[in-house]
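The following block contains the structure, expressed as structure tokens.
Just one protein chain is left out here, and the rest sit where they should.
So that you can tell them apart, the chains are marked A and B in the order they are listed, and the count of residues begins at 1 in each.
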Amino acid sequence: MTDQTPIGEQMYGWATDLFPIMRSLTGPGVRQTLDYLKELLPGLETRSVPTGTRVFDWVVPDEWTFRAAYIEDEQGNRIIDAARCNLHVVNYSEPVDKWIYLSELQEYLYSQPDTPDVIPYVTSYYKRRWGFCLSQKQRDALLPGRYHVVIDADLKPGVMNFGELILPGRDQTEVLISTYVCHPSMANNELSGPVLATALARWLSGLDRKHTYRILFLVETLGAIAYLSEHWRQMKANTIAGFVLSCVGDDRCYSFLPSRKGNTLADRAARHALTHHAGQYKEYHFLKRGSDERQYCTPPIDLPVALMMRSKFGDYPEYHTSADDLSMISPQGLEGSFRLYTKCLTILEGNSYFRATLPCEPQMGRRGLYPTISTRDSYLEVQDMVDVLAYADGTMDLIDLAEAIGHDAEAVLRIAAPLIREGLLALSDKPCPANME
Amino acid sequence: MTDQTPIGEQMYGWATDLFPIMRSLTGPGVRQTLDYLKELLPGLETRSVPTGTRVFDWVVPDEWTFRAAYIEDEQGNRIIDAARCNLHVVNYSEPVDKWIYLSELQEYLYSQPDTPDVIPYVTSYYKRRWGFCLSQKQRDALLPGRYHVVIDADLKPGVMNFGELILPGRDQTEVLISTYVCHPSMANNELSGPVLATALARWLSGLDRKHTYRILFLVETLGAIAYLSEHWRQMKANTIAGFVLSCVGDDRCYSFLPSRKGNTLADRAARHALTHHAGQYKEYHFLKRGSDERQYCTPPIDLPVALMMRSKFGDYPEYHTSADDLSMISPQGLEGSFRLYTKCLTILEGNSYFRATLPCEPQMGRRGLYPTISTRDSYLEVQDMVDVLAYADGTMDLIDLAEAIGHDAEAVLRIAAPLIREGLLALSDKPCPANME
Partner (left out) sequence: MTDQTPIGEQMYGWATDLFPIMRSLTGPGVRQTLDYLKELLPGLETRSVPTGTRVFDWVVPDEWTFRAAYIEDEQGNRIIDAARCNLHVVNYSEPVDKWIYLSELQEYLYSQPDTPDVIPYVTSYYKRRWGFCLSQKQRDALLPGRYHVVIDADLKPGVMNFGELILPGRDQTEVLISTYVCHPSMANNELSGPVLATALARWLSGLDRKHTYRILFLVETLGAIAYLSEHWRQMKANTIAGFVLSCVGDDRCYSFLPSRKGNTLADRAARHALTHHAGQYKEYHFLKRGSDERQYCTPPIDLPVALMMRSKFGDYPEYHTSADDLSMISPQGLEGSFRLYTKCLTILEGNSYFRATLPCEPQMGRRGLYPTISTRDSYLEVQDMVDVLAYADGTMDLIDLAEAIGHDAEAVLRIAAPLIREGLLALSDKPCPANME
């Protein structure tokens, strides 16, 4: 695969490579994932927090090293084997190796009766226990008798890992892109996020950037909490917008989950991009949140973080089961999300305040911007330019102005270009009301 | 009747006792009513203003002492007799005792042709006149001839009475509860108000109160004007919410009449209580006002006073007629209003600003507030607690916060209790934005 491969296919290829890895809160799976991404993003730094470290209200638990997990019957058949699907073991299970009767084993089994064909995804990070996940059908087929349960894993002091890539811009203003690398073999609610973050990072690397981009590959919840406990001051001071990338790989309807405040720059840019990229999308309330926006948007930190997704986590039947596999996502689905996010980031890059420099309309004709003959429809031809000037009162940013004149903000950047060149339009980072001295 | 009697029946019993009394703007009827209430509310103070006193733009008129009123025909039959229904006399009539022909008598008769069975309620407080009220059917049945009209009543200097009960709270903040005791035998548009005020006062007496409660039993309009002329400064300074109790005894749909400004704390608490107590209710505009909110909400005084009612005054056919009798109200209707008002006052008592004390979500698990195993649905179980924390940014009061998360504010008080106990949530009387120092 080369850089000429369409971006959707590139992303799908990376997801395919990363799919089999047994990720968890801590341990070699996360490191293996970050090492793979580092090949694609040379500037990506892999960092770590020692286990036992207190991060805000939490303590980083031991590192989990997983080797194997299975249930054997008395004939030695491996009825359940994490080698076939790594969701079969309760993630972060403590080790076990013993024979128990089915009646006792039932306490350690997790299945979803309402979707009897799929293996559920279950974790137990903060209480030591062990267990197996299996489909309801598999569970119903278990015969009475004794079973050999084996989980070959360690829980020992070590580190919790994360990846961080800072792409500096001309200004101090920051855009946060955060995704997670802690779920084992799931495609939409795991790998679609890191592969989109990777594709965006590569695209941003080639731009002359106004903003600084902070791109994070964390373990969900605790990774975000640990990262914030170190960096919240700087992030609170500089972040103008942020996005959590999650569930961005399928082909279904776009969806949007705003920040807690609901009308930050991140929300405005995202809604504008969704409207002009997708036409229709489903908007959720922040009450339906579920990923690291839960941390970024807590009151004392309160970052402007939103999510543009395809199918929202928790709201599609395959969510947190073995059915969220590589067939859930597609090159087209991933590419759609890539186009949506690049549109949104383009708008953030161009989001100045627009100010007309002259009183009254300028004489567009002598600048070659207006037809010299005036017929019934001639005014329409330059309508877009005069509309931009008419609303450029220095109090509206690009998004406000685009919405005031009913245009796509990316189109407004194109319409504005000759006006800026002719000195008819001035840009500024802060509101600057149009005024004659 | 004891304190164990259901509250609706207690209230209905009090209304039954008070129904026959001939109340008016001034005179023994008001005093008799206040004396009865004083038995139920030992702290109630009966106060008075001398007639002739100037109160703002008004002068308190003479005291009216009523003894009897009737119309006799030439055979000595008492065709109309206020002893049968005290609405038969125009309230505040001057005395009269003479024989007149039917044609002349007609000028002194009041009836409602559109509801021909009922006796209308008519008053003439500010112009001396006399008259009788009767049903249109009674009027139509009058035969030509001479009639003996007798009104045995005095209009003499005296006092205008009112009852005042102040229940002090921990804070200076006041809640006003105002009702009226000036209508003769009418049930919904008179007695439902004082009996609900009495029940609420008894309930409030048993609470550890944050706010001070000013509970007033006034004659409508002039009583409120006279009371305000004395107390407006203190009331304007301290009143955070107020309610006029009127038409709260029937079983029909709840209704709401907001304050003039429409979004004061009284309005917000009332709408919230109505929504979660009644589900549906009818909201009127302040333009449809009619009781003492007319005085409390006038611009220079501008108290935050609203009304939660059942059938609104002026908007039910029995209003201001003899059909507004004890069959209009019921123990169930009164009890529903009692529950609604106690809910509303509970919300006002608990209406602090909520502030999360920690950055990021706390580790609920180690506090026993979160299940230790994470399955697809486990997050939902503590959703309410994390939602309260997520919105507790110190800028929203209880009502705002409850509405932001789509909950009943009383339920939020229950959800918040363990969070307050664990130190995860702090309360304050004023907005106090969540911030890490």
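Just so we're on the same page, a residue touches a chain if its C-beta (ideal position, glycine included) is under 8 Å from a C-beta of that chain, and two chains touch if they have at least 3 such contacts.
This structure is a prediction, so every number in the text was calculated from the model and none was measured.
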| item | value |
| --- | --- |
| Contact with the hidden chain (one of B:Cys297, B:Leu334 or B:Leu419) | B:Cys297 |
| Touching the absent chain when the full complex is considered, from B:Ser48, B:Asn86 or B:Gln112 | B:Gln112 |
| Of B:Val122, B:Ile215, B:Leu245 or B:Leu345, the one touching the omitted chain in the full complex | B:Val122 |
| Which of B:Arg214, B:His320 or B:Arg355 contacts the chain that the document leaves out | B:His320 |
| Chain not shown, touching residues in chain B | 56-58, 90, 110, 112, 120-127, 129, 221, 224-225, 228-229, 232, 260, 286-287, 289-290, 294-295, 297-302, 314, 319-321 |
| Touch list for chain A against the chain that is not drawn | 355-356, 358-363, 365-366, 372-376, 379, 386-387, 389-394, 405-406, 433-436 |
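The rule we apply is simple: only the chains that are shown with their structure count from here on.
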| item | value |
| --- | --- |
| Chain A and chain B, separation of their C-alpha mean positions in angstrom | 55 |
